[in-house]
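These notes concern the structure reproduced below.
The complex appears here minus one protein chain, its other protein chains still in place.
== chain A ==
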Amino acid sequence: MSKSQTVQPASVAGARKSFPARDAFLQFGVLWAFVIVLIGAAIVYPRVFEPTNLKNILSQAAPVGIVSVGMTFVMIGGGFDLSVGSIFALGAVVFAHLADPLGLWGAAGAVLIACVICGVINGLIVTKLHVNPFVATLGTGSVFGGYAFIYSHSAPQVPNDFNFQYIGTENWFGWPISIYLLIVIFLIGAFALARSVYGRSIYAIGGNTEAARLSGIPVDLLRGSTYVMTAICAGIGGIILSSRLGVGQADMGGTTSLDSIAIVVIGGTSLLGGEGAMWRTAVGLLIIGTLTNVFDALAVNNNYQLVAKGVIVIGAVALDIYARRMRT
């Protein structure tokens, strides 16, 4: 039995030990970035931490934040969804259009159905037709977005029912309802991702699809389901935004797809799948939300904001790739 004992040291030595300090920096780099953003924000805009402003940041971030919860699942599962912006807009116009005839709950139910259909279409194209997710959702994004315009006859949908703006503008205990929705959806997402069989399976699928399949995980079903979840999240985001503005418009999706992907990526979730976490997306959202808020408060031209966000996204991805190279 001396065999295993003498063999052991070699294999232990062969496995690399880590440099705790540097690894921690690389792993939690996004937190440091967040701290820097907070300090910078406090310096240039001292009122940033006042409760009114915090409410402002969070309720502004709620629609895209909810979308990025779903996007986190898609991306950890090794996928990508460029169609969420269109689904977001479709949700907004359907909700606004049907609020009068069906009531708020009926309209929300209709949005849910529409989003599930969109998500299932995305999931089937990616898993059954084996179309690359980038191309698949680029295509379906065009289809869903086009349909949102057709459905609304390219006209803003303005419901008469005054209650329509309830979700987007009312407060509970002094805080906007959209913030509660954002937090609840984040918590559900975080729990499902970290602690459920579903979440662990998504990590396995994104990390090594073949190994997941051989382990008996229903790969196509679960991967497809992440697109359905993201579509539902996009629908909820669309409901919140149209409710806040009191109007549903087919061009509301705008940059939602890229923004939500940027938020997930800034948090440090890998573009390659298999790695990431919901808290990362939360931090990514807070970074982008705070920056947008401060830029707006300082009246920075929107075009400069776009440039700054682009630089941040590239920096985040470069850091992720650098960290990955250091580990292997």
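What we mean here is this: a residue touches a chain if its C-beta (ideal position, glycine included) is under 8 Å from a C-beta of that chain, and two chains touch if they have at least 3 such contacts; residues count from 1.
Keep this in mind: contacts and distances are computed from a predicted model.
One subunit of the complex is not drawn; among "Stage V sporulation protein AE", "Sugar ABC transporter ATP-binding protein", "Phosphoribosylformylglycinamidine synthase subunit PurS" or "Peptidase", its UniProt record names it "Sugar ABC transporter ATP-binding protein". When the omitted chain is restored, the residue from A:Val48, A:Val111, A:Ala136 or A:Ala204 that touches it is A:Ala204.
If you put the hidden chain back, the residue from A:Leu214, A:Val307 or A:Ile321 that touches it is A:Leu214.
Hidden from this view is one chain, which touches chain A at 2-4, 6-19, 22-23, 195-198, 200-201, 203-204, 207-208, 210-218, 274-275, 326-328.
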